[in-house]
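Here the complex is missing one protein chain, while the rest keep their positions.
Chain lettering (A, B and C) follows the sequence in which the chains are written, and residue indices restart at 1 in each chain.
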Amino acid sequence: MPKWAMVIDLDKCTGCDACAVACKMENNVPIADPAEAQSGRAMFWMDMMTTTEGAFPNTVTKRVPKPCFHCDDPPCTLVCPVGATYRNPEGLVAQIYHRCIGCRYCMAACPFTAKVYNWYDPKWIDGAEVGNPDVSRRMVGVVEKCSFCSHRLMSVKETAHREDRPIMDGEYVPACAESCPAEAIVFGDIENEESRVYRLSRSYRVMRYGEDLGVKPKVYYLSRRTET
Amino acid sequence: MEIKRREFLRLFGGLSGSFLFVGCGLDDVLDIPQSMIEQARRGPGIETWQNTICGLCPAGCGTRVRLIDDIPVSVKGNPVYPINRGGMCPLGLNALHSLYHPDRLKGPVQRKGTPDHATWESISWENALSQIAERLVELRVAGKPHQVAFLGHEENGLLKQHFARFMQAYGSPNYFQFAPSQNTVTPYSLLQGHLTLPAYDFLNARLIVSFGSNFLEEGSSPVYYTKVYSHHEEQQTRYVQIESRHSLTASNADQWIPIRPGTYGALALGLSYVLIREELYDREFVRSKTFGFEDRVDSSGVRHVGFKNMVLGNYYPERVEELTGVPSPVILQLGRELGNAHPALVVGDQGAIDNTNGTFSTMAIHSLNALLGNFEREGGIFFVDDPPFSRFEPVQSDVVARDGLKQSPIGISEGDVYPFTRFSIEAFTKNVLSETPYPLSVLFIRGGNPLFESLNRSKLAEALKKIPLVVSFDSILSETSEFAHLILPEHHFMERWDAISAVDSIPFAHVGIQHPVVQPFHDTKQVGDVLIGLAQQVGGVVGKAFPFSNYEEELKFAMEGVYKSGTGAIAAGGAGSLWIQYLQQRGWQIGRYSSFDEFWDRLVGQGGWWNPIRKRKNWDVVFKTPSKKFEFFSQTLKKALDNLTNQSGGESGTAQNYERVLNRLNISARGDTVFLPHHEPIPHEPDMLFHLVTFRVLPVRDGQGAALPMMQELFGHSANRHWESWAEIHPETAAINNISDGDWVLISSVVGSLRLRAKITEGIMPSVVAIPFGLGHTSLGRYAKGHGVNPNTIMRNLYDQLNGKPALQATKVKIARAT
Amino acid sequence: MKPENIELADKDETLFRPIYHTGTGFYVTLGILGLILLWALYMYVMQVRFGLGMTGMNQPVTWGFYIVNFVFFIGISHAGTLISAILRLSKAEWRRPITRMAEVITAIVLAIGGLHPILDLGRPDRMMNLLEAGRLQSPLLWDVTSITAYFTASTVYLYLPMIPDIARIRDRGGKFKWLYAFMAWGWQGTEKQKRVLNRAINILMVMVIPIAISVHTVISYIFSMTLQPGWHSTIFGPYFVVGAIFSGIAALLIVMIAFRKVYHFENYLKEIHFQYLSTLLLIMSLIWSYFTFSEYLTGVFGAEPHEMHIILYKFTGPFAFYFWGMILCNFLVPVIIISFKKLRTITGIFIASVAVVIGMWLERFIIVVPSLANPRLDVPIGIYVPTVLEWALFAGGLAVFVMGFMIFSKFFPLISVWEIEEGRTHGRKEVENRIESYLPGSS
Partner (left out) sequence: MPKLRPTTRKLVLLGTIGGIILIAGYFKVFLHSDLRQPIQYNHKIHIESAGMTCVDCHESVLVSASATIPRLEICTSCHSGEPISDSPEEPKLLKFVADGNEIPWQRVYSVPDHVYFSHQRHVTDGRIECATCHGNIPDFTQPVTSTFMPVMMESCMDCHRLNGVTNDCLACHR
């Protein structure tokens, strides 16, 4: 069974936000209206964390793209009362929107604030295939989050099965990795020793958020800076 | 990050907070034609991909459009297109929303009433075109074709040629491009004699020192530079960013050197001092390929000071530190680094050039490249060939056209104001208002949003009102097109044919083909076709200038030239750098297409053509100056000033006349220094303590992205502001003025003031306030209107002395806490 | 309402008075509370219609008033059954006029508190998923279970000791006779019935104590089972239980003082009851302060950056006002008032109790919001400002509480009549015997 993981090279990443938009477009993530966005309800599955540190002129601005980390021991699935979020055998932490009752316990439990919530019914044009028809449109009151574009995995699997071959490295990539102009996001099967992700995840530059929490995130960051 | 106690105290005030019963979410985010909705409901869900070129900014990235049952559902980068290689910027990825934008005009409209109380009525294409054609014919009959002007924006490649051809055939000298980048070429032409921007070989440089050029965000093709940057992470190229603000580029650079706005040139000269003093410059190049480095005695026996002694005498580190605020040890260190890293590349743009002394500053910056001998070599600077389009038949002008073309252009001022401008919006405004040298009868505006970007908005609006017929090609009603009489909406880039090429500073020749990915949604037309239609209605020589039934045909004809040239190749996978090296060694060949049709089909299918192989140029091609060398001492400038002195009457060359010309141009230097790269002081305003600096962010760029809701949301995401502008202020400044993060502040200049939220950040000089440009629209559709502020509205009407480029960093402001 | 058989009127007539005599004040109050409730209902309908966006919650402050109030109300509910059970179990004679009111608080507040998680749901229509697809690993489901158990146990525990009193009302006649007849379950006061009743009460009161403790422990688990700094703490279970009992006693005191005043129960609720209960309040205040101290001391001493960040956020940051307010209300005010005999008047105790209730509410607020507002990663920290909607629902909850009490008082006596009687007849002798048995020399 493959285990999907992501490596983000922060030394290559410039923080251009292309991943955030690619993700929003791919996954039909709604746009919050201005007042809502300003009050902290803008929805990003792939968020860009920006912090400025250090005193002038030795300023350092860290820009870190943050998807869901798809932890191997996810704290969010543990607390879901209805099993609307769970970790599938391939290590994807999935969100089943129609099971979700909107208690937001998973959001409170996620140490990385990776989940977003539909505070209002998002506006879609009735019946029109707005955006990506491969991804469902969510409704008011459910939690959603980065899915590693699992719908792409499903279609890749279908093709691979039809052609009777294993999934190749780089065949299944989420929208963010695909659109990154800096090629900073690499995606693949971390259990496959031939894969780029496997190689990169063993780099001396690697770090993960929340490693001390023991949740085993599957998003690895590469950075020459000692602390990211 | 800090938040306000006040906001929390509201808690027990309790009744505040957003409380909306309606208006949750955005209404009608998109406007999708009903037929498509039906199609989506019934279709089998067959997926297809089409390659085209993104048209949301002039960078021209290759895109792949994903269609399900012929409905575009997403856009991503074209992995084989040489500029972006599969990468995309946020704006480009959001292209579909511009296609489905609910405020796109559904067809041509005509204005009834004044611009302030306008109603827009639909009008048929035939009617609209015949109205315009009638006027054009009338003007030609009256012998006044020069009273027609065409204001383009950043079009390049074939379309630019198309517009120019139309205007030439019609007989008007007034084809201008209103793009802020238009005049950036002046310093390079003064030093090198070229009227195109140089291209930089970033890929092979080991050290890149950028003077205010925020190329990752504001460059001509941010995606290309981002690709290069990430490639550099592997080969460990060092980036040094010199800028007043900690921009995206600065934050990704290895070193950020904050500098006072308007003093970039002084720092560059300070670095020259170090290079010269420590003899780290390329002596062989300087000796053989430059002019005016050493002192010299001219033919008439007058002694002229050279660049070397001028620099050594004036720009010693302590003085430069005083001018720029950059500590002298940093100057020394950077100077030595420049001299020791091979190849080291110096680029200057936005920050450096956007000031009243921009031309001289950029000359000083570019001189560093000469000192380093960075011409025609790896990791250096060169000029890219134009793509080998087919040659068009020369335009057969008639008498009317010839007379019209002899008239002086209306976008350029007479005499000693902006002697090197290609187009000055300020001069244009003045000329139109004063009807000198002639009144303007018809104005076409295509692309951009001059009124939004101009520093002198009210005057420009008046000028537009004065023109009897203004025709705009905007697809969404904008600030500028509100002043148009007719709007002939153009196709969305996914609906039209076009060729995108010669993007500034991309170091290889390329052509990207835009082709219709979808049937046009609305009753719109490609501008090229509109002009062909007009030309044919005008008839005569004008009609004959376009022997094509439509623009697509013209495009095909032009590309035949590319096919026949036998150079370059259609963009394809696997064209990595190794492969290019291999081809370079063995000679580049196509030979894979049996016919033009095959070439054409593949070209349209793959998205474009490129030629990474550049022929080495002779030095007399590289330097087109009078001396055929790099001129530290610009003879072109000298000649121009001499001419001005002669024109201004009196005895030629007298000191008194010179003095007057220099004063008029606001040049404070005297003697030979005037013609050498030097630092000119910027306007001083004693009671205003802060420099106002603006910047552009990727999602919105020149303001057109503000029409898209997702880009509005992303606009200030990094500053935790959405759909809103903010002012970046240094903590020290904030403390003095008792401002904390998120407070409302009032930024006032002598022109006006803006109220916006403060963002306290260590990433800015204490003497600088930075406001992002792009929001503050009063038009441009429902999503752009009424969000944020436009910093250009409080800028003083200041321009570069030599080329009339708006001085976007020259205004000084004061800050106060707003209530 | 007039009793049919006046001769049945006994010396505890005061206790029955509220059932038969209703003043205009009652209707006015009820009307006002009813309006508040309607307002809250309207607001809730709006919330269901438009979504939780109507509240002040956002990213990352995903929990706000509803969860705060949930913990707060459930905490108050501990007043009742638990205290009454402990007092019964320890055979404290002074408990007799108190137990009923305490148990009523539990039943009503538990119902209100238990509803709060439902108010908080984004999709209340999918509530049944909890039963159909419930995952027992989720602390939220532990809550559902233990609150249901506690609610069942405490309503039964309220109901059983009420049977003799209901029978008495039934016998007195008057309106709703069928209701009383139904509820009295054929009580005739025979020895056998009494024995069975006592037995049932004894079993229940032993059962109720662990259930009650489990309820609040489990509620604390909702927080402490996550990895969030400020929440992930082993002390949370007992800390919450103590806090619950603490706020419960305060609420009980408020209710007692209010009804004593309104229904003239001075004869039953004497100074001594308040003295005893306030002593208990003082003890709980001290225990609570001890727990608070331990909780924050470990945090400060360990100074783990995230933990410390949140502690500072509470101590000196935007939440300092609430934090120190909480210390004032929960520690300084009750300790000062109750320690000094001069201040320990009914008014004084009332003030202290109100302070404690407010303080405990602040405590819940301080636990829930700051941890959420300061996520571990450098994403923008949240600002939480509740909207009118949340205030309305809070007010609605309080209104239901008061209304519930008022309506209850119109149907049943607020003080257990038969237990008072029992106290008069058996109590004195029993206590004498008991004391006898404590003394040295007795067998």
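Convention: contacts are C-beta pairs under 8 Å (C-beta built on N, C-alpha and C of every residue); 3 or more make two chains touch, one makes a residue touch a chain.
These figures come from a predicted structure and were not determined experimentally.
Shown chains touched by the hidden chain across the complete assembly: A, B, C. Residue-wise, the contact with the chain that is not shown comes from A:Ala94, picked out of A:Val60, A:Ala94 or A:Met207. Those residues of chain B that touch the chain absent from the view are 42-46. For chain A, the residues touching the absent chain in the complete assembly are 86, 88-89, 92, 94, 96-98, 134-137, 150-151, 153-154, 158, 161-162. Interface with the hidden chain, as seen from chain C, comprises residues 178, 181-182, 185-186.
Note that only the chains that are shown with their structure count from here on.
Note: centroid distance chain A to chain C, computed from Cα atoms, is 43 Å. Chain A and chain B have CA centres that are 35 Å apart. Contact with two or more other chains is made by residues 36, 39, 42, 50-51, 119-121 of chain A. Among all residues of chain B, those that touch two or more other chains are 1, 18, 20, 24. Of all residues in chain B, only 1, 18, 20, 23-30, 32, 36-37, 40-41, 45, 68, 71, 73-77, 84, 86-90, 93-94, 96, 100, 216-217, 222-223, 226-227, 229-230, 233, 246, 248, 251-252, 256-258, 698-699, 709-710, 712-714, 717-719, 721-724, 730-731, 761-766, 787 touch chain A in the complex they form. Residues of chain A touching chain B in their complex: 9, 11-18, 20-22, 24-26, 30-39, 42, 44, 48, 50-57, 59-61, 63, 119-125, 127-133, 175, 178-184. Those residues of chain A lying in contact with chain C across their complex are 36, 39-42, 47, 49-51, 62, 64, 66, 75, 78-84, 99-105, 107-109, 111-113, 116-121, 140-143, 209-210, 213, 215.
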